[in-house]
Each structure stands twice: as structure tokens, then as C-alpha cells.
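Note that this complex is displayed minus one protein chain, with the remaining chains in position.
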Amino acid sequence: MIVPTSLTSQHTVVPLPFAAGSLDGISERMISSHHENNYGGAVKNLNRVEQELAQTTPDTPPLVVAALRERELTFRNSKTLHEAYFANLGGDGRRSGAIEAALAQAYGTTARWEQHMRATGMGLGGGSGWAIVALELDTGALRTVWSGHHTQGLATSLPLLVMDMYEHSYQMDFGAGVARYIDAFFANVNWDEVNRRLERAQRLSATLRDA
Amino acid sequence: MIVPTSLTSQHTVVPLPFAAGSLDGISERMISSHHENNYGGAVKNLNRVEQELAQTTPDTPPLVVAALRERELTFRNSKTLHEAYFANLGGDGRRSGAIEAALAQAYGTTARWEQHMRATGMGLGGGSGWAIVALELDTGALRTVWSGHHTQGLATSLPLLVMDMYEHSYQMDFGAGVARYIDAFFANVNWDEVNRRLERAQRLSATLRDA
Amino acid sequence: MIVPTSLTSQHTVVPLPFAAGSLDGISERMISSHHENNYGGAVKNLNRVEQELAQTTPDTPPLVVAALRERELTFRNSKTLHEAYFANLGGDGRRSGAIEAALAQAYGTTARWEQHMRATGMGLGGGSGWAIVALELDTGALRTVWSGHHTQGLATSLPLLVMDMYEHSYQMDFGAGVARYIDAFFANVNWDEVNRRLERAQRLSATLRDA
Partner (left out) sequence: MIVPTSLTSQHTVVPLPFAAGSLDGISERMISSHHENNYGGAVKNLNRVEQELAQTTPDTPPLVVAALRERELTFRNSKTLHEAYFANLGGDGRRSGAIEAALAQAYGTTARWEQHMRATGMGLGGGSGWAIVALELDTGALRTVWSGHHTQGLATSLPLLVMDMYEHSYQMDFGAGVARYIDAFFANVNWDEVNRRLERAQRLSATLRDA
């Protein structure tokens, strides 16, 4: 018997990939709450909305399907992006490796890229969203992506560096101090992980474009 | 000298991959207008917004950067999704190949999947958005994705089957007859292209998850 | 016994306030379809979503309530704005009366206002949304409002002139010819109705600000 895999998944929480108290300038209390409540809540809600969708029938009003699908997209992307966010923290913030050359090639200088990344994050301050460096698979280009909501993102891309700009990422420690949060984020980036993602994404993009 | 590739791209229009008058039940007039004006307009606007972003400096107000970045995401995804949409039309609509088994495995039966896809499209009727079958690269799962706006989409995914639900996809031929448009869309799907994308996406997903 | 009025309303369709075939350059077929299907559909969906909301209980998952409430806002505003749109058409497009002085005072010249209104509409071309002249009740100011979706609008305001920018407003007659639609819209504005709304809104705003 076939078990419909897209209708019955049971998503589970991925633990923090570093000790919650080990970040530089980001408190154990905030990162634990972020992981447990915001990310954990998204996982729980994703399971719930998938159950609701599995029960829809041809008689379910399209407006209800649309409403649930919007929620599904919200929680699924929230889960994916949060996992990528936590996994690119826990480092020492010293940029090195292939990403340096890639950013310099894409933006002229890495300083110019950092300016774009910080401005994108600052423009999301006081609200919701994500600032993301992504590799666009069908072109191979590096992109600095603005997203104002979990549902928004760059098509056909893999995230390399993910900076959460929802206020639960910084209000507890920094209040409205968005610039200080961005500093703290940069100080904790795990660039080894970013380089691993870059290598993988470039390989996938090459495969996609060769095919 | 380094030419910053993420700031200076000149995007061009990809021609329709089939004769504009060759579709079954979708007029040459509508598909040509869709290709030339809506897709072509997105390409033109993407070039323009990239120029605006290339001129930003550390003194540009974050609100202006955020405003331009939102537009950038709109036009870039519009370009990408329109290209995938046109390329999965021009076929005879007869589903075959590996996608059959994949949809059946994901949804129990292909009929059950088609019900989800049609309901997602119907729920977008009279407005804007996309209904997409995507392969989520980091899990390997097939997903039927609701998107209410060019900016929205499933993270870390490649589109397999893209159905444009903006009203420029159907108003000219079908008026508000969304169900008839969806019928016509299904009658023209190029499932060979969908199968090619599936094979490629599954290969990429396996590579990503093995790494 | 109390009948809960916010949970049990039965909304009905307001007929077109002019003969469907009487507009200049906007076809009977398009305005009738717009009225019957897009506006009529919103009324039907509003009734349906109110029924769904009336059945929620303390055990309904917050995600389902949020999903339904978003849909409720979509259909309620769609209903309200469509009614205002149809009611400000059917005229001869010759601007006169108090609105002339009000626009000139707000924008320097009426030509400058028209430029803002047209640019706001053009910026919505190929997608969804509304361009609206509204009177902001708590300040008394005239505003040219951009809205990208039925759910978006200016707080504490009454619409004076409503221009529908969803593609169902023009695709059938004008294809992607947004500028020609805007010309046709302006040629059919019922400025007497706009002046009535202005007079009423100014009176309300004065009352609100005196209190």
C-alpha cells in the first residue's frame, strides 16, 4: 500500500548545532527561545496544517484550501530558513574560503556586498523578514535577497547565508537596536558552513545548467 | 578588473519555445501578449531595478533599499517563473513517465494530486499568483505550492510544473472562467519537459542530501 | 434573543448603477463580467468565510483562525472597493466641483495629482491592486493610495475615487494596455459622485477632529 508522503509527514525539530550559551553577544535566553518557540512553533504548526490539508476533499471551498496553503507555505519556509539560520551561526565570524572570491566577483568587493547585506537587513528593521545570500541555481549567480515574510524568497535558489530579521531574533537582547544585532550576527557567522553550502550549490547549479 | 556580476546583468527575453498559435484552446493573441508584455515587461523592469540598486550607496536610506529590493524580487521571480511556465506548455497534455509514479507516491493517487493542484489554482482565481509542483531539494519531497504573488515561493525548491494564475493568463480568452483556463492549461502541458525537470531535480536533491 | 450581527450577515450584490453597455471605451462584456464574477464572487465568498468563522470555537487552531481572517479581509474589502469603483463610473469624465480645488490644494495643481494617480496605477500594471484617492479622516488630508491587494489600504480613510487595477478590470478589452485602460477609466469617471463623497468625508473628518 502506498503511503502518500506529501500528505503525512511528521516533521521534527533539529537541535541547535552549537551550545545555546556559546554565542558572542547573543544571549542563551534569546537563542533558546528563538529555537524552541519560533522555530519549534513553526514545526508544530506545519504538522498541523498538513493534517488539515490532508483532510480536504473536492467539496472543500477553494477559499479554505487557499487559506491553508498560504499557512503551509509560511510554516514550511519558516522551518527551512530557521534551520539554515541556526546552522550558519556558531562560528567566529572570520570570513575566509571560496565565498570571499565569490562575493568579490559578484559585488566588486566584499565590502560592497556587506554594505548591500546590511542595508537589506536594516530596511527590514522593526518588522519581519529575512536577508539572505542565495545562489540562484538556474543562473549560478549570487544574490542578496530581501524577504519581508516567511512566504517570500528567490525562486530556484539555495540559501548560503541566512540572517533572520523577525524581531524575535533581536528584541530580547537588543530592543530596537537592529544595527547592533546585525553586528552580533556577523560576529557569529560560521563561514565554514557557508563555504560548504557554496561548494554544494555551485556543483548543483553546474549540473542543472549542463543538463 | 572585476566586473561585479550581481550588479550589472543584462537580462534578455527567451523566445516562446513553441509556435504562439499552436496551443489547444489558448489563443495566439493571449499567449503572445502574455509573453511579450507580462514576461517581457518583467525582464525590462528587472534590468531597470538592478541599475537602481547598483547606484545605491551607504547613504541611501534603508527604506529606499528595501523598496527596491522588494521590486527586484518581484521581477526576478516573475522572469524565472514565466520562463518555466512557457517551457512546460506546448505539449499534448498526456501525463506519462516518472512523474506519474512520483505524484502517486506523494499523494496516494495522481487523481488526488490533480485535485490538490486544481483546488490551489481555483483558490487563486480572480487575483494573482502561481500554482506550482516543486521538488523541495533539501527533503526530496514533491510539493504543490500556492503562491499569491511573484515574490512568494517554496524555499530550496525547483519548479517542475508551473501554472500561472495571474489574470493575464486567462482573462483575454476565458474572462473569469478560471476552471476552463485550468482545463486548457492541463490540455497543453508538456509532460516530457516536466519529466526532464523531475529527473534533474531528483539528481540534485540526492547530491545535496548526500553531501 | 440576541442575533450576533457580526457573525451572521448575509451580504447581497448591489446592481451596477449604470447600464452595462453605456460606458465609453469599456465594453459591456467586460464590465458585466467584472460585476458578476469578480465582485459577485467576492460577495459569495464573504458570506462563506463568515460562516466558517462563526463556527470556530476556542479549540480551533489559531492558524486556522488566522487563515480564515485573512480571507475575510480579502473578500470584505473586495466587496467594499468594488462597490465604490462601480459607483464612481458612469459619468462623463469632466472634472468639476469642489474636488478640483481640493486636489489643487493637496498637490499644487490638479495636473500634478493626475500624474501621481496615473503613476500609481501604472506601477500596479500586470498585477493586482487598487489606486485610490482617499480622504484620511483623522487628518483631513487627501491621499493618493497604492494598494497591491484587496487587504491593503489607508487606515481611517474613506475612498473618494477608486480605480481597480486588478487585471480583470482591463485584460479583456485592453490586454496588457494599462495606459489605455487608465485613459478609459478617466473618461468615465462620475465626478458628481466623487464630489458627493468628498463633501461627506470632509464633514465626517471635521466632526472627528472637533470631538
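A few notes on this one:
As written, the chain order gives the labels A, B and C, with residue 1 at the start of each chain.
Everything that follows uses one rule, which is that contacts are C-beta pairs under 8 Å (C-beta built on N, C-alpha and C of every residue); 3 or more make two chains touch, one makes a residue touch a chain.
Note that the structure is predicted; figures quoted are calculated from it, not measured.
For the chain that does not appear, the touching partners among the shown chains are A, B, C. Contact with the chain not shown here comes from a single listed residue; of C:G41, C:G91 or C:G125, that residue is C:G125. Within the whole complex, the absent chain has one touching residue among A:N47, A:T60, A:Q105 or A:S128, and that is A:S128. Looking at C:L16, C:L89 or C:L142, the residue that reaches the missing chain in the full complex is C:L142. From the options C:V13, C:A187 or C:L204, the residue with contact to the chain not on display is C:L204.
Seen from chain A, the chain kept out of the figure touches residues 29, 33, 36-38, 41-42, 125-128, 148-150, 166-168, 171-172, 175-176.
For chain B, the residues in touch with the chain missing from this view are 45, 48-49, 52, 61, 63-64, 66-68, 70-71, 75.
Counting over the whole complex, chain C has residues 2, 4-7, 9, 53, 56, 58, 60, 62-63, 65-67, 69-70, 72-73, 76-77, 80-81, 104-108, 112, 115-116, 119-120, 122-125, 137-138, 141-149, 151-159, 196, 200, 203-204, 207-208, 211 touching the chain that is not drawn.
Everything below uses one rule, namely that only the chains that are shown with their structure count from here on.
The angle needed to superpose chain A on chain B by their Cα atoms is 180 degrees, rounded to the nearest 5.
For the pair chain B and chain C, the distance between C-alpha centroids works out to 30 Å. Computed centre separation for the pair chain A/chain B is 21 angstrom, with centres defined by C-alpha atoms.
Shared contact sites, meaning residues of chain A that touch two or more other chains, fall at 63, 66-67, 70.
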